[in-house]
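To keep things clear, I will list the structure first and then write my remarks on it.
Only one protein chain is missing; all other protein chains are in place.
Up next is chain A:
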Amino acid sequence: MWREHKHVFSISNVFKLKESKRAVNSIRSLVEEEDEEDDVEKVSWSGEPVGSISWSVKETESSIRSTGEVRDQSFPKIHTAPSLPKNSSGYSLSSLFKEHSEKLLTSLILYLLDCRWSVHDDVILLWQDYVSDWTPEETVKRMQQGKVYSLEKFRSLQDKLLLLDEAVNAHDGNVITAVLIYLKKSLSKEILFRELITREIALRHYIHYLKEIGEQKLLLMQYRDHLNVRDENKRRDFLKNCLSFPFSPDDATHVQDHYTLLERQIIIEANDKQVESSGQADIFKKYPRKASILNMPIITTLYYSCFYHYGESDGTFSSPANIRKTFRISDKQFLLTCLGARAKLKAWFDVDALFTTKNWLGYTKKRSPIGFHRIVDILQKNNAPVQVLQDYVNLVEDVEQKISLAQKYKCHDVIINTYRDLKDRQQLIVYRGKVERSSSEYRKIEEILSNSVRW
């Protein structure tokens, strides 16, 4: 019965109840009243709604900026700070009341007890001890409800673990973490971890907590820290240091790649920066570098190398071939990247060479690890002229796809030749209607159609 009392006496509870009740009641009656001032419709059509929070924050920011960053920060008049009343801190305000009410309660009950059995002073002491001697279940419940609680009572390992298990049973991560913080303070690392191994939920809370306060880092998290290192040389050294971590074989390769990549980027960057500023190379004059290559992905680095360092011998760090080999870039990937870079430069000869293979008889043949229709697509996106495009449209194997691509990109020759080879007179006549009368295509169709040998 006294427990129920305590319930009611708990300030936060009373407040919560009163608050929500008051709020609900007042609202119920208010709803009918018209007080729509700050309702949803406030968003105006002219940008930020005037009077909105974000608008106001921006206003504050700009006013600060306009007054010149407010220099009052530098040496303000030292204020003798009024000390805050101790009880203004979080729980203590309410706990003050709570202790009060609890004492009141205790004496009340004791008074009742006193009537029946006369109680001695030491019994009172015992009783008071008992009051704060909550079971794990009670403690967890009190923590959930934001009431005063005490964890110091849980001193034996068994008690600590009981408390932890109880917190886990309550499904309240907040309380689980609170208990873990206590265990962290009162148990040695080894013991704590030993016990957590068999308690997965608690363990995951613990790891997350350590991660959040930045105390313990899992393997990959340590690697992640390279992102916080700004200076590229220091970052490279940091990554080098990471190489010794016991990553899985797969991850170890990637981290190794990361280190190698940055190491090379630093070399390439230093070199190219110097070359660019000295104005020695045309390519940098014609296409000034927009950004540094540092910390870019492998493929971006490859693109860069295909753009600025094409044709360099395999031995140099910056050559496409070397990058391809070092980072085990697939044929398909290499081709796509290279194609993009060379097409951007309109180096159609290089593009052509990418696909040309010679067989042992010396005949050349065009080959590609990806369908030529995709190649056409990429070239077109890089504004390749029709003369270039049609070469590749011609290489598309599927006839239907070839014609539809040719039509899409207006490769008249390809269409005409295809229909000619298919001996499709009907389609040729239709197509003749689509091209201009004075054009060379028109004449070509006429010529084919009138060539009776063909038909």
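Here, a residue touches a chain if its C-beta (ideal position, glycine included) is under 8 Å from a C-beta of that chain, and two chains touch if they have at least 3 such contacts; residues count from 1.
FYI, contacts and distances are computed from a predicted model.
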{"item": "Per UniProt, the name of the complex member that is left out, chosen from \"Vacuolar protein sorting protein VPS22\", \"Acyl-coenzyme A oxidase\", \"VPS33B late endosome and lysosome associated\" or \"Cleavage and polyadenylation specificity factor subunit 2\"", "value": "\"VPS33B late endosome and lysosome associated\""}
{"item": "Touch criterion as defined above, residue of A:Trp134, A:Tyr223, A:Phe238 or A:Tyr409 at the omitted chain", "value": "A:Tyr223"}
{"item": "Candidate in contact with the missing chain, chosen from A:Val148, A:Leu164 or A:Ala178", "value": "A:Ala178"}
{"item": "Residue among A:Val148, A:Leu161, A:Ile268 or A:Ile298 touching the omitted chain", "value": "A:Ile298"}
{"item": "Hidden partner chain, touching residue among A:Ser330, A:Thr364 or A:Asn451", "value": "A:Ser330"}
{"item": "Residue of A:Glu212, A:Asp231, A:Asp282 or A:Glu436 in touch with the missing chain, whole complex considered", "value": "A:Glu212"}
{"item": "Contact set of chain A toward the excluded chain (per top definition)", "value": "7, 16-17, 19-20, 22-24, 26-28, 30-31, 37-43, 45-49, 51-57, 60-61, 63-64, 67, 69-70, 72-73, 76-79, 81-82, 84, 86, 88-91, 143-145, 170-178, 181, 200-201, 204-205, 207-209, 211-214, 220-221, 223-224, 226-228, 250-251, 254-255, 257-258, 261, 296-300, 327-330, 332-333, 336-337, 340, 370, 374, 378"}
